[in-house]
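One protein chain omitted, others in place.
Residue numbering begins at 1 within each chain, and the chains themselves are lettered A and B in the order written.
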Amino acid sequence: MVTVLEIYQLLPKTNCKICGESTCMAFSVSLLGRKRKISECTPILEVNFKKQKEKLEALLLPSAGAEETGMIVHPELCTGCGNCVVACPVDVANDPKGAAIGCAPTNDKVIFRVVDGKVVASNIKECRRFGKNRVLCYACIDPCPTGAIEFV
Amino acid sequence: MSTCPGCALLCDDIEVVVESGRIKETRNACRRGAARIKGCINRLAPTIDQKPSDIESAIKKAAGILKDSKSPMLFGFSNSTCEAQVKGIQLAKKLGAMIDDTSSFCQGLLIEKILQKKFRTCTLEDVRNKADVLVYWGSDAQDSQPRHLSRFSYFPRGESRQRGYEEDRIAIAIDVRESNTAKICKGHFYRIQPKGDREFILALIDALSGKVPAYEPKKILELAAILKKAEFGVIFVGIGLTYSIKEDFDILVSLADKLPNFQIMPMVGHYNMRGFNENLFKETGFVNRVRFHDTAVHDDKYSIIEALREKSIDALLVAGSDPLSSLTRSLIRHLASIPVICIDPCVTMTSKIAAVTIPCAVSGVESGGTAVRMDGKKIGLSKIIESDYLTDEELLVRLMGAL
Partner (left out) sequence: MGIDVGKFLKNPEYEIKITTFRDIFQVEAQERDRFGKDYEKLSACIVMSKNDMEKMGLKPGDRVKVANNNGSIVVEVRESKRDEPGGVAFMVNSPWSNVLVSDDTGGKGLPDFKNITAKISLVKEEITSLESLMEYFRKLKQV
């Protein structure tokens, strides 16, 4: 998984604030969290930063398939155990008679469902890592035995 | 809603999308269950001496083999419905045959003790509603009964466990390997050496009796403290533990006696292994390894392992099992030298050397019936799709007729 530091190393490190963040480090955090785009750092678009920019793009590329929340599901690693289905606080709140008590989801408001033995995520905007009152929730990552869910 | 025959958790909340008679999609079933429901790519065909035949001739030939046999054995049944198991037991009775199932080299020892009421036990619903301390011992539920933690034990909210796993439950793993289950029990994983379970139990009994344990005292005392505080604890006994203490199984009874708030539950793999144990127990008072004479006699020498080692059988009928794949190679020598009748939905290693093969429907997918969950609860199976295959129950009835 990409770290903030790896991103930082590739930035101009001048803390010029053109991007709107107070430091390049802060911009790295925002880049990692998908809140900003590389192009917002105009200095890096200049020719002498070409190599660094390409590296940065490559680094952030794998998460292009990720949802806005940064969630990536690796179906090939998933065992379909359903731990995330039952542990996710959104699923618990939205499906108290189903997912919350360990049963199959009873409505479409849950984030996780298991289809063909592998997890499928939907309603991702509901994820607690997203929106106004976001929190750094780990309730689907920690219970996963195989690392099939990650946030980038 | 359908029931999954993938393991002895028998999840009965499965949705299956069927399109023009074929399974298109499964919902809620884990990877293991989805694979079982979707089925194998190589279905078995009727053969005699490995040459194509038809069901009628195959049944006739099988009946001939059993009739000629002086000492036949019927084996398998842990992937069969209760209805088929009962027929299998009747057939063994009629033939004066030995009958054994996979529990013989799996969880039979433990289930026998549970049926004899040597342990307190409970249902999985009790676990969901009440359990606060869960001990996975020699059991990697995540890989063998993948939905165990999510449906019943650790993750769900239950009647007196409203706050779920984060605050209301502690999951502990005791194992030789840091399994996927152990990974989830982070912070409560106790690694032991192969065959180290006995030492661990003895130390734990000491700690629970107020003595300082001889082995890893700090860790054991810490564990004992957690166990003592449990309001409703469960030890999920996996084959890792059963194999390891097989010579002195009563040691687990002694441990359970020291833990009055704990229940013992067998972790069963094959979906209806416990069903076979219960059906045979009802009929004979034993869970496996039985020979029918005038009465039913139980002896270790009637286990498939000893029968093959002692070469005491001269024909073997296998239903829904693949001994060639699951037994130690040294034992298979005798198996290869006697006529084997194989009833299975799929081609197996055993079917490839069988004298007679008879295909059957996939029970719980192409035929319904009942099965017994790992905790002893009876669960209805579903016929999800139609098929032309006969069930193993029907085949056993026909076989009995042909005798």
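In this text, a contact is a pair of C-beta atoms (placed from the backbone, for glycine too) under 8 Å apart; a residue touches a chain by one contact, two chains touch by 3 or more.
The model shown is predicted, which means the values in this text are computed figures rather than measured ones.
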item: Candidate in contact with the missing chain, chosen from B:L223, B:V237, B:L327 or B:A371; value: B:L327
item: Residue of B:K67, B:K195 or B:K377 in touch with the missing chain, whole complex considered; value: B:K195
item: From B:V176, B:L221 or B:A402, residue that would touch the chain that is not displayed; value: B:V176
item: Residues belonging to chain B that touch the chain removed from view; value: 30-32, 34-36, 38-42, 104-105, 109, 140, 142-144, 146, 176-179, 183, 191, 193-195, 239-240, 243-244, 246-247, 269, 289, 300-301, 303-306, 309, 322, 324-333, 336-337, 346-349, 352-353
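The criterion applied here is as follows: only the chains that are shown with their structure count from here on.
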item: Contact set on chain A toward chain B in their complex; value: 78-83, 85-87, 92, 100-105, 113-118, 142-143, 145-146
item: Residue ranges of chain B in contact with chain A within the complex; value: 1, 13-15, 25-35, 128, 142-143, 146-147, 149-152, 155-158, 164-165, 180-181, 183-184, 186
